[in-house]
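What you see is the complex with one protein chain gone and the rest in place.
Right after this comes subunit A.
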C-alpha cells in the first residue's frame, strides 16, 4: 500500500524552520526540515528528546506556525489558509497525544463526540458515529465511564476514537504509546495498524522508541537538532543505517551484532594471515550457510560465525551475521566482493564495534 508511485504525497513539508526566542540565544527547534508522506503509509519520526519531533508534528496542523517553509496536507497548502479555513482543515486531521488530553468532565462517549460537536454535527448523527467507533476501539462497555475511571490503554483508545470521529484521512500521533507499558503499547500499535488498514488513513507518528517504528512504520525519518539526518524505508534504515545516531537508535532494537567481549575470545591469526570482522546482512531468501561454506572453500578462508540472528521488519525477513574471517588479506577482500555480487551486504566492522 505505501509509496504508490505517481500519487501526490498526503503530507508534504518543505524547508520548515521554527525558532524559539527564549531568554538566551534563539534556538532552532526546526532547521530546514523537508519530508513527504505518501498516502496510506505509516511514517515514523524518531529522535532524542528535544530533537524537534513534537514541533514538527504540530506544524502539520499548524498548532505551531513555522517561521518559514510550507506545509501541504492533501494538496492544500496549510500555511496559506486563514483562520476559518485552517479550522476547517484541522477537522480532517486527527491527533492523538501522549497524555491522552481527554476532557475529564465528559464520559467516553462525550469525549468521542466532542470533535463532532465542535463541527456542528447534529446530535443523532453524533450518537450514531459514537456507536460505530466504540466497538472499533473495543470500549462498548465503557461508554459512560469518565476518563478518571479508565486505564492508560483505555484512555488512549478513547483518544484514538476521538481522533477518528470526524473521519479524518490523516492521523498524527505524538508519542501515543510513551505513557503506556510494553503490553499496552503493543495493543495500541496494533490498533493503529488495523485502523490504517481498514480506513483510508495516512499516519504520521513520532516516537523515541525504535521498537515502535519497527512494529508499525513503513518509512522513518531520524531527527537530530531540528534536522532530518536520515530517512527511508524502515527496512533499509534498520538494516543499513548510515548516520551514527541512527546506528545507535537501531542498535536499541537490533542489538549489537557482535556481543561485547567476543573479539577477546577469538583465536589470533596465523603468521602472514589476517583476522577481520565482517558484518553480513542478507535480506530475503538467500541461504547464508551455503554462502559461508562456499566462500570458505573458494577463497581458502577460515570463516567463523561469531553471531547471527534472523528477524523480520514488517513482513520482510532479514538476517544479520558477524563473521570472523581468517586468511590472506586479499583473499578476504575477494570473498567480500564475491558475497556482495550475490546481493549480500558486507561491511568490515573492525575489531571494536561500538
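Going forward, a residue touches a chain if its C-beta (ideal position, glycine included) is under 8 Å from a C-beta of that chain, and two chains touch if they have at least 3 such contacts; residues count from 1.
Keep in mind that, in the parts below, contacts and distances are computed from a predicted model.
For the omitted chain of this complex, the UniProt record lists the protein as "ABC transporter permease", which is one of "ABC transporter permease", "RNA polymerase subunit sigma-24", "Ring-1,2-phenylacetyl-CoA epoxidase subunit PaaA" or "STAS domain-containing protein". Looking at A:16, A:46, A:95 or A:109, the residue that reaches the missing chain in the full complex is A:95. In the full complex, subunit A touches the hidden chain at residues 61, 63, 86-91, 93, 95, 97, 99-106, 114-115, 117-119, 146-148, 162, 166, 172.
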